[in-house]
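One structure, as structure tokens, below. Some questions next.
As you look at this complex, bear in mind that one protein chain is not there, while each of the others sits in place.
Chain naming follows the written order as A, B and C, and within any one chain the residues start at number 1.
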Amino acid sequence: MTDISLKVNLGGLVMKNPVTVASGTFGYGIEYDHYFKVSELGAVTVKSLSLKPRPGNKPPRISETPAGLLNAIGLQNVGIEVYLKEKLPLLREKNCTIIANIYGFSPEEYAELAQRLEKEGGADAIEANLSCPNVHDAKASCGPALVAQSPESVAEYTRIIRSATSLPLYIKLSPNVADIREPALAAQEGGADAVALINTLLGMNIDVETRRPCLRNLVGGLSGPAIRPVAVKMVWDAARVLSIPVLGMGGISSPEDAIQFLLAGATAVAVGSATFRRPDAALQIVKGLHDYCARQGIDDIRQLIGALES
Amino acid sequence: MTDISLKVNLGGLVMKNPVTVASGTFGYGIEYDHYFKVSELGAVTVKSLSLKPRPGNKPPRISETPAGLLNAIGLQNVGIEVYLKEKLPLLREKNCTIIANIYGFSPEEYAELAQRLEKEGGADAIEANLSCPNVHDAKASCGPALVAQSPESVAEYTRIIRSATSLPLYIKLSPNVADIREPALAAQEGGADAVALINTLLGMNIDVETRRPCLRNLVGGLSGPAIRPVAVKMVWDAARVLSIPVLGMGGISSPEDAIQFLLAGATAVAVGSATFRRPDAALQIVKGLHDYCARQGIDDIRQLIGALES
Amino acid sequence: MTHLLDCTVLSNAEVAPEHRRMILRGEAIARDTQPGQFCMLESNPGLIPFLRRPMSIERSEEDRFSVLYKIVGEGTRLLSKIQPGDTVNVQGPLGKGFPIQPGYERHILVGGGIGIAPLPGLAEALIRQNIATPEVLLAARSRDMLLCEEDFKSLGCSVLLTTDDGSAGMKAFAADALREMKPHEKTVVYVCGPMIMMATVHRLCMETGSLCLASLEAHMACGDSVCMGCVVETTFEEEFRRMVRVCHDGPVFDSRHINWNAGAPVS
Partner (left out) sequence: MTHLLDCTVLSNAEVAPEHRRMILRGEAIARDTQPGQFCMLESNPGLIPFLRRPMSIERSEEDRFSVLYKIVGEGTRLLSKIQPGDTVNVQGPLGKGFPIQPGYERHILVGGGIGIAPLPGLAEALIRQNIATPEVLLAARSRDMLLCEEDFKSLGCSVLLTTDDGSAGMKAFAADALREMKPHEKTVVYVCGPMIMMATVHRLCMETGSLCLASLEAHMACGDSVCMGCVVETTFEEEFRRMVRVCHDGPVFDSRHINWNAGAPVS
């Protein structure tokens, strides 16, 4: 068998393979090191970090739906201090490539998070989550309450975060828009090195026996295989108009799913909810990508990026 | 057992129960009369009718995805003439309550369709499909190519159709928007008697062995259980701001699913893709609604509308 | 008349590697089936796959009918797990079967791979109706993938075999083997198999002036005429007649009505 290169460059970050995990589905990156060597992934992406620790929303926070799940975690996280002090040393010791996902309540908070992460060596790349559906009051969140739903805000936030860091900067977008190209182009104009998409789709599930919402927060974000076709379409839309790369995600649970995203134009992919089903899902996908390339006679995975025949 | 009333009034149309079928998933309404008496449904909704017959898109037009399917039919239909001449008499003979779904390439075409349907007794209510994802060239359709994605256009189209008919008028909206309340309110302002939501979510599926899209049209509309949480959320959003009723649909495949939509605020529901799985799915849901009411001691199903405890 | 029936599975046994025959008890369906018709099987109680699976009805007799299937994905994998005694919900018979052609001298049945599924029932009908004892051409990848050879022989049919690897019969494509059978104007060829094979068989028949009746496949949602999902492109001039439903107007078509250059309808 010839050597197969799985290496990609995601907006300045060299990844030994195009597979990372989706923020919020893999803790702080080291928890699962006993299931497999997490450093074998192209990168690990950590749970959204905020300046202060956050308790998150009240439970229940999880509700299953056909081929997917709703979550309303509300960004419970240890905050940047604890991350830098307690989590980072373990990640570094394991030699992980780190994408730090950040969340702020203003552009300045994002900028501060990015700056501190860079200064203290807390990340190899930064993913700014402008699209969390779970930090707002649900009754207000039905509207364009997310930064990622306003291209102007995306451009502004990106510019401000950009000016605070020289690390590769990814902007994570929401699928709850009419045209994903608009926020994607806005991120590019603002100076992003890549866009990450998609975050979860807003959704709701109701227990008809109690007549109550299954989530205490009423509304949650839909993830898992159910949303994959929506995500692939958005990656395809965005990749065709952007000059920066796309980090694709949404419902990936098999190597074939990951390849769909690459063919649609993603340079790398993130495995999210599938980890709940199989803790080593991301690693199995790395292996599957290798096998696919071997089977198809491809020696450099970059040949697949955007290679959809249409 | 006490008498249970399942009767609802959907913007002027009295339905003996709150269940219809989703346009495009039940042909012209009479095909399945040998599986069950289709007149037992609250109404039948026919495939989108256009002024001229349409051949639709090239195949493949169907691709299955986790708990759902993509379609890219492209509105193949017999056209209004054949409908009035050949299909309508059968529907009338069976005593069906008819919701005629219409599609035009301009507001004037919609108006003409509505006018002719009213004049020739071709419908008891009209559902204007402003949200078909499959009639555009896929490479163009990623943007806000749908009328339903522009609140201004929705208001304008609605006004023009409204002025052409006095039948109950429903405006069918697309989930591919940031805020469903905007087109919903626009439809209300334009004079609609109800809004129908949701149409399919734009999606894409790729065959990784051939590296081709599974649908010849590249992009299709996602329907089925996978999208239910998104649809329930949008019904809930819309119902809270509207004074006109909502016809809810998207992934309904059981009585419990239908009840979720009622609790979220829908006055009636449409059963779509579930019919592909079980030709009599809609009727089974009528029966299930009755059983639920009996079990819960409800004597009028309208008590469930918007009755979510939140 | 189409029925929606819970059918009891009488057997579900392997007939070749990855190939099985399921025999189901369902009287109304068995009674009303014409050769070439198909049914929609619910492969599983859960929601994945969400859609039913279309399968040709191989044979039907008294209160029972059979389907012959190949395990290719999740739906057929789940079908293969079904145990005798279990119940499967079946919608059928569906579509229009093979129009029996009494006016022809020779009747050749061409089956490629799992495409032979609807042909045993057709052979029986031709014989039962005293029209002809058909000649049969079976094509498969290799010897162990040849299906129903004995069934046709026991009906008295002459059977010609071709395999891609030459492990049984001729090493040839079906159309080439068919050419050697010298079909002529008074020959009707009933063909079912991969699109590419049917297209070449069609072209040969056009050359030799034979009638070619092809049983097509398409991705189906409803299988029963309401979704417009399963169309094939025809050669009809009028634009609005261009697309016809495989589930409703077919699955069997006069091959001259099909636009064989439209590209495979199933990717």
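Just so it is clear, a residue touches a chain if its C-beta (ideal position, glycine included) is under 8 Å from a C-beta of that chain, and two chains touch if they have at least 3 such contacts.
Fair warning: this is a prediction, and the values are worked out from it, not measured in the lab.
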{"item": "Left-out chain, listing which of the shown chains it touches", "value": "A, B, C"}
{"item": "Option touching the unshown chain, where A:63, A:129 or A:199 are the choices", "value": "A:63"}
{"item": "Those residues of chain C which, in the complete complex, touch the missing chain", "value": "44, 46-48, 74, 78"}
{"item": "Residues belonging to chain A that touch the chain removed from view", "value": "24-27, 31-32, 34-35, 47, 52-56, 58-64, 66-69, 71, 73, 76-79, 207, 210, 212-214, 216, 224-225, 253, 273, 275-280"}
{"item": "Contacts of chain B with the absent chain, listed as residue ranges", "value": "66-67"}
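Throughout what follows, only the chains that are shown with their structure count from here on.
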{"item": "Selected interface, B-C versus A-C, where C-beta contact pairs are more numerous", "value": "B-C"}
{"item": "Most distant chain from chain A by Cα centroid", "value": "C"}
{"item": "Chain nearest the overall C-alpha centroid of the shown protein atoms", "value": "B"}
{"item": "Chain centre separation in whole Å, for chain B relative to chain A (CA means)", "value": "33"}
{"item": "Whole-Å separation of chain centres (CA-atom averages), chain A against chain C", "value": "46"}
{"item": "Chain C, residues touching no fewer than two other chains", "value": "47-48"}
{"item": "Residues of chain A whose C-beta touches two or more other chains", "value": "66-67"}
